[in-house]
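Every protein chain except one is present and positioned as in the full complex.
On to subunit A.
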C-alpha cells in the first residue's frame, strides 16, 4: 500500500538503505571534479583521488599509470560495495539488486560474441568484461556459432534465459544480428524489470517506473538515431522499442518513420519532459545529445534519494557510480592526451 512503507520497510531493508546512503555521500562532488580537471598528469589524478574514497584502491599502483587502470580500480570499488550489499540482502531486495546487473551481463555476452567473431583471444575479452556482469560459464560463449547454440550451450542456465525467446534463430552471427540481439535482449530485460517493480508495489514501483521509463525512452531515441541510414527496416526498428514509457505507443509510431535528427527532434518536442533536453541542442548537432541525456538521468537519480523506504536508491546508487566512473575516464583520457580544453565537454556533475 503506497504511503505505509515506513512501518515495515526497515525490518529487512533499513540497514542496507542506511548503508547505501552512506556510500552515496562518498560520491565525488563539484570541488573534487574541479581539482581533477586541473591536473596535468595521470599521477596528479592519482594523488587527488587518494584523498577521496578511492584512495585504498589506487595507492598500490606502480607509477606509469594508464587510464584503463584507473577505471578498472574504480570499478572494483563499485563491485566491492555491490557485493557487500548483495550478501546482506534478503528477498526481494536481493532479486532487485541482481536485476540491476543484468544489463551488464547482456553487454558482456555481446562483447565476447563480437570479439570471437573478429577472432580475438578469449582471455583478452574476458578481461575487458564488466565485473558486475560476470557469470560462471561466460567463457564458453566463444564456442557458439549461431544463436541457437549460444542459447543451448550457455545462456539457458543464466538469468538471461527468459529474454531469449524472441531472438532464437539459426542464422549465423554477424555484426548486424548481434546488435539486434543486444537490443532485443535489453528490451526484454527492461520489460521484465518493469514488471518486477510493479509487483513490488508502493514507492519502489512508482519511482522505478519513472526511472525505467526514462531509460526505455532514451534507448528508443538512441536506436532511432543510430539506425538512420542503415538497412534496418522500420518494422524491425519498431520491434526494438520497449512497450512502456512515455513514448509508448504513439511516440514509437512516429519515431519508427524518422529519417534524420530534425524529425526525431520534432517528435520529441511534443513531450514536455524531453522538450527541455532537446532545446539545449542547436539544430543539426548530435554530439551533445548523450551528455544532455546523462544530465537528465543524473537529475532523476538524485531525486530518488529525496524519499525514504524504497529500493530505487540502490538502483540509483549503481547508476550514479557508473556515471562517476565515466567522468573519471573522460578526465583521465583528456589529461593523458593533453586535451584539457575539452575536459568539461562531457563531465556530468552529480552534486
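Simple rule for what comes next: a contact is a pair of C-beta atoms (placed from the backbone, for glycine too) under 8 Å apart; a residue touches a chain by one contact, two chains touch by 3 or more; residues count from 1.
Going forward, contacts and distances are computed from a predicted model.
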| item | value |
| --- | --- |
| Listed names "Enhanced disease susceptibility 1", "Acyl-coenzyme A oxidase", "ATP synthase" or "Interleukin family protein", with the criterion being the UniProt name of the chain not displayed | "ATP synthase" |
| Per the touch definition above, residue among A:18, A:51, A:156 or A:176 touching the missing chain | A:18 |
| Touch residues of subunit A, complete complex, unshown partner | 6-7, 10-11, 14-19, 21-23, 25-26, 308 |
